[in-house]
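Okay, handing you the structure first.
Note that this complex is displayed minus one protein chain, with the remaining chains in position.
Residue numbering begins at 1 within each chain, and the chains themselves are lettered A, B and C in the order written.
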Amino acid sequence: MKIMNMVNAINDALDIKLYDDKNVIVYGEDVGVEGGVFRVTEGLQQKYGVTRVFDSPLAESGIVGTAIGMAVAGLRPVVEMQFCGFIYPAFNQIISHATRMRNRSRGKYETPIVIRMPYGGGINALEHHSESMEAIFGHIPGLKVVVPSTPHDAKGMLISAIESNDTILFMEPKRIYRAIKQEVADGKYTIPLGKANVLSQGSDVTVVAYGAMIREVQRAMVMAKEQGISVELIDLRSIYPIDRETIAKSVKKTGRIITVTEGPRSFGVGSEISQIAIEEAFLSLEAPPSRVSGFDTIVPLPRGEYHYMQDPYKILYEIERIVKY
Amino acid sequence: MKIMNMVNAINDALDIKLYDDKNVIVYGEDVGVEGGVFRVTEGLQQKYGVTRVFDSPLAESGIVGTAIGMAVAGLRPVVEMQFCGFIYPAFNQIISHATRMRNRSRGKYETPIVIRMPYGGGINALEHHSESMEAIFGHIPGLKVVVPSTPHDAKGMLISAIESNDTILFMEPKRIYRAIKQEVADGKYTIPLGKANVLSQGSDVTVVAYGAMIREVQRAMVMAKEQGISVELIDLRSIYPIDRETIAKSVKKTGRIITVTEGPRSFGVGSEISQIAIEEAFLSLEAPPSRVSGFDTIVPLPRGEYHYMQDPYKILYEIERIVKY
Amino acid sequence: MFKEYDPLKNKIFRVMDDSGKIINPKWIPDMKVEEIVTAYKKMLFSRVADLQIVSYQRQGRIYTYPPNYGQEAITGAAGAAIRQNDWLVPAFREIGTMMAKGVSLKEIFLYYMGYEEGSNFKNASQVLPVSVPIASQLLHAAGIGYAIKYKDEKKVVFAFVGDGGTSEGDFHEALNFAGVWKIPVIFIIQNNQYGISTPVKMQTASSSLAVKSVAYGIKGIQVDGNDFLAMYRALEEGSRLCLSGDGPVLIEAVTYRKGAHTTSDDPTKYRTKEEELLWEERDPLKRLKAYLISKDLWSEQEEEKILPQYREEVDRQFQEAESFGEYKKEDIFIHLYSEMPDDLLEQKNQYDRFLQWKESRFNNQKK
Partner (left out) sequence: MFKEYDPLKNKIFRVMDDSGKIINPKWIPDMKVEEIVTAYKKMLFSRVADLQIVSYQRQGRIYTYPPNYGQEAITGAAGAAIRQNDWLVPAFREIGTMMAKGVSLKEIFLYYMGYEEGSNFKNASQVLPVSVPIASQLLHAAGIGYAIKYKDEKKVVFAFVGDGGTSEGDFHEALNFAGVWKIPVIFIIQNNQYGISTPVKMQTASSSLAVKSVAYGIKGIQVDGNDFLAMYRALEEGSRLCLSGDGPVLIEAVTYRKGAHTTSDDPTKYRTKEEELLWEERDPLKRLKAYLISKDLWSEQEEEKILPQYREEVDRQFQEAESFGEYKKEDIFIHLYSEMPDDLLEQKNQYDRFLQWKESRFNNQKK
């Protein structure tokens, strides 16, 4: 057991898998010598050499596209997109190939690729550095999209991701890269992908969140408790596939559900969770499934960002509204 | 008044706007000499010359990226993506620039661009030629996404789109490019973007659809009527912005709502419509808002495509299920 | 060779002239005569297949298909040069090379009949499926090249793209990565003069496509793509360079698409009869045949004899494909993930319930 933040935990997972399996290859912009702009890959090039951990040219389509080729040829690439806002040049390779190669070849070629990517706001960054567009990726058939919310989860989920034969978008909530520290088990362990985690049991309302939003919800829960409201908190962990069962069970119990996300509201993750709630628990619902989210706008530059971001107050406001509904 | 199919009607709209406004420029892959692979731009190069209607190099990011520059410099480009499956290389230019330039420059630079794109299945096409990924585009702040379902609408909506100062993704249901003919008014007329169209009044259930799905729903409605079920059919027309008001009014009346779309189910347009229904009409709902859609899979090649596509039977099945709920 | 034909010199590499006469004996490839005859026969087979597919398509027995017609020297030479161990990353106009690697014509038919199963090459290893999104496959080739180098294998990647494909950003990124990584990839541009209706001069202002190699610090060459001997020799040389660690290389193969872009295209809209006739003179099969006949290795009689056999063989495989049977609906779901997620399983089950309902409700109606 060591006390780790999420950066350490991800680095540890990469280290373990690089050690484990010669087919694991880590690359991306500035991940080698520098160890990544967030230092997530720090020290790995020194340890595993420049053929296994290296800087690529500055080209995201190139990074994901070559990862597909490597994977087809038996490697297990773990690539980094430097920020959420810079994955789009790779969009075609993701939607047209990484997620289709197995299906297209009827299982002959697999694409075990992990695309790691810091995402989300709240760090006073430049334009394009604060986005949360996971909903778009959730809509891509053949892709898995996962988000850890703690160092412990990050390590176990990343190891699972690297060991999976699917293409996985591993979204890292950069706002809490270093903000949360906890004990993380030594050595290898895995956390199954696609399973949500019930963080707190409650009876009045279910709140679904993930990544950096978990902490915001937990803060709101403290205030809600003062009002006598009991919240059940689900850490979704996996945007796709979604753990319908856990959601269904919880909303059947509480009758109320709110999803908290960072991205734009329309066509967001919240709508999908609401849809699941009404499909699974229509007759138990005591209030409309609702969402706390960003606006349908571009994430403002740092001075305006707090208007856009979800904070404990916004969440509390919605909890109270829904509980009183 | 002339009898036109949708190809003729779109061609007519382009012709009118090219004639109207010297700043309108039409380009894309094979749109010039050949008049586009679906012949939508046929004859326009001959009429307006190679500087106004022309073939671009084969590069979608290039097409949209240059359109942004042209628009900023005062032109009104109308560009074509050859098929829905080939817009992805342009994704970065759409999400990072076309939809942000006005906001970024605080209104100084506008990007009046229309991106035309045939989409949807049912024409026995090759892989990547049958997709319907409008939900992804609905999630992009700053973008408008519209879909006509008739020749009349196509013409009026395209003229509106070209005259708008926003960036608009104009999705053309290629399955009904030539399948539906109707009288289309001569000369210029516009249909406001962002407004849905109630095609049939009904009392038992609201069905929301658009593009080629309208015809499928109408066929299902004939069968439903035989069962004594009265369907209210809304042609959504605009994926974003969504006409909440029309949806709200209808679902308050019928108490039931089904969305029919071609794309993958999860994170699809159906979830968003359901969310709107529960937000606007929770207390009127007599059944869970539901969706008829593609599976969370890749669109199968032609031999398997009919499993994936929505047909009148699938729609009828859901209508009956929801009405009996 | 790559020095002598440095693309900056604007020279095209040819071994024979348009009539099949050797004009560049220095570079005649070191092939056994039977090998050349075999290659010719394969090119002929590929052409027979192409022509027949177009007529099947007219009969509505197959969907859209992009003929290789006129480009057989390139795909044939690549078929002759590629080894069992090498990787093939096709675009979508390389049936000659795919068949050489072991893909059956039946599989190719299945694919264009609309069955995914057509991309599950039973007897061909290290062949990627056809790639529809233009130029995107070149990055896969670069990734495979990296894996080969990383594992220290003695393999080469043959990667194809069209002239139109050179305009895409992925073309650039692939060649650039390959240059930086120094990997064993032969990038082959089939410059058939058009991307659908768009002539290559509207794709780029560069003096040739081969010259783009300069931008990536890699070797390049422009080859007469209708000259089988030149194509084979260039590919062999490219392979050798790749195996010795001096790759990647870029080969521009200058050719002409004699047929339509696909079976749904009409080339008279954008090109002239004269141009077509001009290229008819340079037909790759005609040229190689003339060469073989001049060497007494082939004859019109042999060709007359073999053609019906080929037609029959094509037809046999076509009919086999036609009797492939029902599309299994499970196939839509099973290959998305290594394990099917619950949600997808539930979608599949819902669909089954729907089908049962439909069956019981409309059992006396047509599907």
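In this section, contacts are C-beta pairs under 8 Å (C-beta built on N, C-alpha and C of every residue); 3 or more make two chains touch, one makes a residue touch a chain.
The model shown is predicted, which means the values in this text are computed figures rather than measured ones.
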Touch partners, limited to displayed chains, of the chain removed from view: A, B, C
Candidate in contact with the missing chain, chosen from B:Met117, B:Leu199, B:Met221 or B:Ile242: B:Ile242
Candidate in contact with the missing chain, chosen from C:Trp27, C:Tyr194, C:Tyr216 or C:Tyr256: C:Tyr216
Where the unshown chain meets chain C, residue by residue: 8, 167-173, 176, 179-180, 182, 202-207, 211-212, 214-218
Residues of chain A (touch criterion as defined above) contacting the omitted chain: 29-30, 32-35, 37, 55, 57-59, 61-62, 85-86, 88-89, 124-129, 265-266, 295-298, 300-305, 307-308, 313-314, 317
Residues in chain B touching the chain absent from view: 25, 51, 56-57, 59, 61-62, 64-75, 77, 89, 92-93, 96-97, 101-110, 141-142, 144, 164-166, 194, 240-242, 244-245
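Here is the rule we use: only the chains that are shown with their structure count from here on.
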Per Cα centroids, the chain farthest from chain B: C
Separation of mean Cα positions, chain C and chain B [Å, integer]: 35
Distance from the mean Cα position of chain C to that of chain A, given in whole angstrom: 40
Residues within chain B bordering two or more other chains: 61, 85, 88-89, 127-128, 266, 295-298
Per-residue multi-chain contacts in chain C, two or more chains: 116, 132-133, 169-170, 331, 336, 343-344
